[in-house]
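One structure coming up, written as structure tokens, with questions to follow.
Heads up, one of the protein chains got dropped from this complex, but the rest are sitting where they should.
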Amino acid sequence: MSITYLEAIREAQAKLLRDDKRVFIYGQDVGGTFGGAFKATKGLAKEFPGRVLNTPISEDAMVGTAIGAAIEGMRPIVEMQFADFSSIALNQILNNAGTHYWRTNMPVPITVRLPSGGTKGSGPFHSQSMESIYAHYPGLIVMTPATVEDAYTMLIEAVAIDDPVVYCEHKYLYYHLKADKLPTEGLPTGKARITREGRDLTIVSYSAMVHEALAVAEQLAPEGSEIEVVDLRSVKPLDTDTVLASVARTGRLLCVGESFPWGGVTAEVIARVTAEGFHLLDAAPQRINAKDTPIPYHPNLWSAHRPSAKEIARKARALLRE
Amino acid sequence: MSITYLEAIREAQAKLLRDDKRVFIYGQDVGGTFGGAFKATKGLAKEFPGRVLNTPISEDAMVGTAIGAAIEGMRPIVEMQFADFSSIALNQILNNAGTHYWRTNMPVPITVRLPSGGTKGSGPFHSQSMESIYAHYPGLIVMTPATVEDAYTMLIEAVAIDDPVVYCEHKYLYYHLKADKLPTEGLPTGKARITREGRDLTIVSYSAMVHEALAVAEQLAPEGSEIEVVDLRSVKPLDTDTVLASVARTGRLLCVGESFPWGGVTAEVIARVTAEGFHLLDAAPQRINAKDTPIPYHPNLWSAHRPSAKEIARKARALLRE
Amino acid sequence: MLQTAQRQSKTKKPKTALPHERFLEAFRWMLLARTLEEKLVSLYRGGLITGGVYIGKGQEAVSVACGLFLKKGDIFAPLIRDQAGRSAFGEPLLDVTRTYLGSRLGPMRGRDGNIHRGRPQESQLAMVSHLGAMISVTVGALMSKRFKGEKGFVGLACIGEGGMQAGAFHEGMNIAAVEQVPLVIVATNNHYAYSTPNDREFACHDLVDRAIGYGFEGYSLDGTDLGACLEVIGGAVKRARAGRPPQLVVASVLRLSGHGEHDDASYVTEEIKREPFACDCLKVAEQTIADLKLVDGETLAEWRKEAATKVDEAIATAQQEAPPEGDKEDWCAISMRNLVDSPE
Partner (left out) sequence: MLQTAQRQSKTKKPKTALPHERFLEAFRWMLLARTLEEKLVSLYRGGLITGGVYIGKGQEAVSVACGLFLKKGDIFAPLIRDQAGRSAFGEPLLDVTRTYLGSRLGPMRGRDGNIHRGRPQESQLAMVSHLGAMISVTVGALMSKRFKGEKGFVGLACIGEGGMQAGAFHEGMNIAAVEQVPLVIVATNNHYAYSTPNDREFACHDLVDRAIGYGFEGYSLDGTDLGACLEVIGGAVKRARAGRPPQLVVASVLRLSGHGEHDDASYVTEEIKREPFACDCLKVAEQTIADLKLVDGETLAEWRKEAATKVDEAIATAQQEAPPEGDKEDWCAISMRNLVDSPE
């Protein structure tokens, strides 16, 4: 048997619906026989009648409704059709869900699923990675699973967490990533994973870019360079300790993210490492992000816009030479 | 004569309306005899009939309308009543205005004024600093004036710029800051200012925090520490060259911002300086931001939440000792 | 305390409470709200309050009717001019004075202020400032109750005519109808959103005409007439509770204060002040009481005194309480401590 990243997300939701009466799924086209634009809820409406509900095209109200339901004891999962459309729900996510516990002492356990990241031909409004915006504001947990196993266990954990979780699932990984089976346990939220060990350079990454980093690590191994790859798993909380420990071993840091270059995860990681582990660094920490333009539609442009294994390898080699 | 930061903003708008027929002001309560929640447009509706227009409570439509007007040749200034409410307009700002030139080759010269930052008793929804969110996305200029003179010349420049500008004016500075007169010329956009020269430590800041940094610099001078204060003026574009040149002189970097701690301006500055000027640093670069909670209402909590001169001084001293 | 006593009596009361009793009960909440808010205003003028004071003067009749027909387990989403409704719903006076006076014991513990207070634990939602956002939250709370198998509940959310123009309001209203939850939206057109008059807010003839386009049942209301408020809003609550479609009530009043107490409201025209909807609902109600001889002047005076005493007590208590302190504060925005992120 083999199971994809997307199927893992579907299975996690099936399990959640099965095990916990408080769970329901709310989003555009998630219900009926359809099961979502990406089929992440395929079959669930039938299996769990009345608990997988189509919504109008009203992202603000989708999240607002979930907040209200959570206040009264439910555990809603909201599916955004694309992460990009969560811009419409941003006020509810940041200002309502994100502040609610602080204001009222009552947490709102909602999970907002964001199908994120670039794929060929998707263009400026169906490709975005918004984790940095959600992580910037207080009050939210922001998950960015990079593996089939994490996609599964982290979604289950997201719903268990009493605080609001923004769960960024990467669309490129939906079909590209397969595992043999689903795990029964995962690392706890907030713990990064050393996906590959190495002693010469630490590449910190998350979501789809972890796989580019791994490819580069493989590619450079024959050259005698041992690259350590750290998968952040969640960008908030961000596991500074694991990153620092890795940099302590390697002395070199490269951060790779698919999002826009100004601010964001890669800047945050570098700021933390330099503030707390400056003496550990043997060379200037570097980062690679997408370009500072909207995400292009044409595949030729898209593949030049996002960070590539080629670019990562080039920068890794330069860092290793320093 | 003496003129406040707020009056400078009003005067800039008066001049813009006077000099350029394409300019109009659009926002809640900006018109009539009222002139805005902070009176930044006081008297302008009367002086420029039909060009200072009240809007419904519809932030998305306010910005959408401005975009349309800009496409057809106008130069609208949109006033958000508080920066915090721009969360409702965020989709239009990021996804429509921010991408329009890239998509269509036609820039949209809108200026969105965001009364930003904390003041006593304003609470979680009337205190936010959102520059980091707008700077993260491509396609926008993000200004953060810290002086009366910059408030004036930068707003005039904002309207002259063909691309969309998010102009973050600090509410705390509205009445606290005074100048003798308005300048006829300012530094160009994208150029940081060395507000105070020093050789021992560079504090990079912007908006209201520049004044906290200056206070600390004064405070530490008798101790023999010469602190250089850099005012970024705009956080996008961010003048990396001026910051690097300063760090080259001082060898030490402290970044101070009033926004939330995860990501944002201070992380971005540190990431740039370490990537390009690692060898210039004699000590680990540090940053100070607000705390990672919503902005509290009670003055006791508020003053503990935002960065204070005391905290800056403490961290500056520690850095100087390293 | 008054509110507790009355709430109990309300539930104990036989179903066919005399309209006059209801009227008088409502009147006393209005009186309490007015007394409280006048006191808050004078504290504000004396510089004793940080942040803004936003009052519901002229809107107490509408507001009280919003709180009065809700029972334990119902959901209430009040807004900035709903002191009367909040009290009638059961909010202790101390919640108000503690919040305004910055006691650390208030429901928001100094973290949020003035009209933002709420107790979601007791189904009184704590508003965010962003107008319109609370409608869908109320819808969600009602769906939750339905999921849990509860019966006979209702939710009531307040909005101003200004907030009705926000996108969130539209999405919330529409989703309420799609989900067919027992929601009553009470919209108070007080003819201004801050300084902006109706003609720059919307262009329809009557905002109640919004109802049909969503599948709501819509009712108009003279918000200066307490009897009408009780009848129309009470009726809407009853219909929603009975399973009718969501209800929209649009009340017409004039805001008889500034937007907040910092605002002199000099933009309010003399002309509009002469409109029938510009009456003071409290005075009108008092006149009704006198005309119908529902209670005598002495009783009225006693009620007034009682309200003043309660307000003074609540203020005195809150004033003696310690404020929150930065260094003792729990600076943590999430409930699960093991998941706290700690950037610098």
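Labels for the chains are A, B and C, by order of writing; each one numbers its residues from 1.
In this section, a contact is a pair of C-beta atoms (placed from the backbone, for glycine too) under 8 Å apart; a residue touches a chain by one contact, two chains touch by 3 or more.
Keep in mind it's a predicted model, so treat the numbers as computed, not measured.
By the touch rule given at the top, the unshown chain touches A, B, C in the complete complex.
Remark: the omitted chain is touched by one listed residue; of A:G68, A:P124, A:G190 or A:P237 this is A:P124. Contact with the omitted chain, checked across C:I212, C:A301 or C:A316, is made by C:I212.
Looking at subunit C, the residues touching the absent chain are 132, 165-171, 174, 177-178, 180, 199-205, 207, 209-215, 245. On the side of subunit A, the interface with the absent chain consists of residues 28-29, 31-34, 37, 53-61, 81-82, 84-85, 87-88, 120-126, 261-262, 286-289, 291-294, 296-301, 303-305, using the contact rule stated above.
Looking at subunit B, the residues touching the absent chain are 22, 24, 55-56, 58-74, 76, 91-92, 95-96, 98-107, 138-141, 161-163, 188-190, 236-238, 240, 268, 271-272, 275.
To be clear about the criterion, only the chains that are shown with their structure count from here on.
Viewed as a contact network, the protein chains are fully connected, with every chain touching every other.
Chain centres here are Cα means. That of subunit A falls 30 Å from that of subunit B. One inter-chain figure worth recording: subunit A and subunit C are separated by 40 Å, centre to centre, where each centre is the mean of the chain's CA atoms. Shared contact sites, meaning residues of subunit A that touch two or more other chains, fall at 91, 95, 98-99, 102-103, 138-139, 236, 238, 268, 271, 275.
In subunit C, the positions touching at least two other chains are 108, 111-112, 116, 128-130, 167-168, 332-333, 341-344.
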